[in-house]
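Only one protein chain is missing; all other protein chains are in place.
Our next item is subunit A:
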Amino acid sequence: MPRYFFDVHDSGPQFDDRGTVLAGPDEACAKAKSLLASIAHEDIPKGADQHTFMAQVRDEDGNSIYAATLTYSGIRSQRQRHP
């Protein structure tokens, strides 16, 4: 079975040197979605109001087979109630 590498950009690039053996490109895409969602789930509450997460999946030959971006954008309203 082929090996896929999942590079993530979350406040800096993080390269996957080891990779994961998966059934094929469909599973690799599905794993990228779930990885991005998990990272966002953990890091959005800890981070700033503007945050972009990117994942890129490479195959064994180094070709990119999938790229995904998740953007978090929180905007505080101008009018804020004062107690």
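A few comments on the model shown:
The working rule: a residue touches a chain if its C-beta (ideal position, glycine included) is under 8 Å from a C-beta of that chain, and two chains touch if they have at least 3 such contacts; residues count from 1.
Everything that follows uses one rule, which is that contacts and distances are computed from a predicted model.
Not every chain of the complex appears here, and the one that does not is recorded in UniProt as "Crp/Fnr family transcriptional regulator", selected from "Crp/Fnr family transcriptional regulator", "Succinate dehydrogenase / fumarate reductase iron-sulfur subunit", "Transketolase subunit A" or "Heme exporter protein D". Considering the whole complex, the residue from A:His9, A:Lys31 or A:His51 that touches the absent chain is A:Lys31. Counting over the whole complex, subunit A has residues 6, 8, 14, 16-20, 31-32, 34-35, 38-39, 42 touching the chain that is not drawn.
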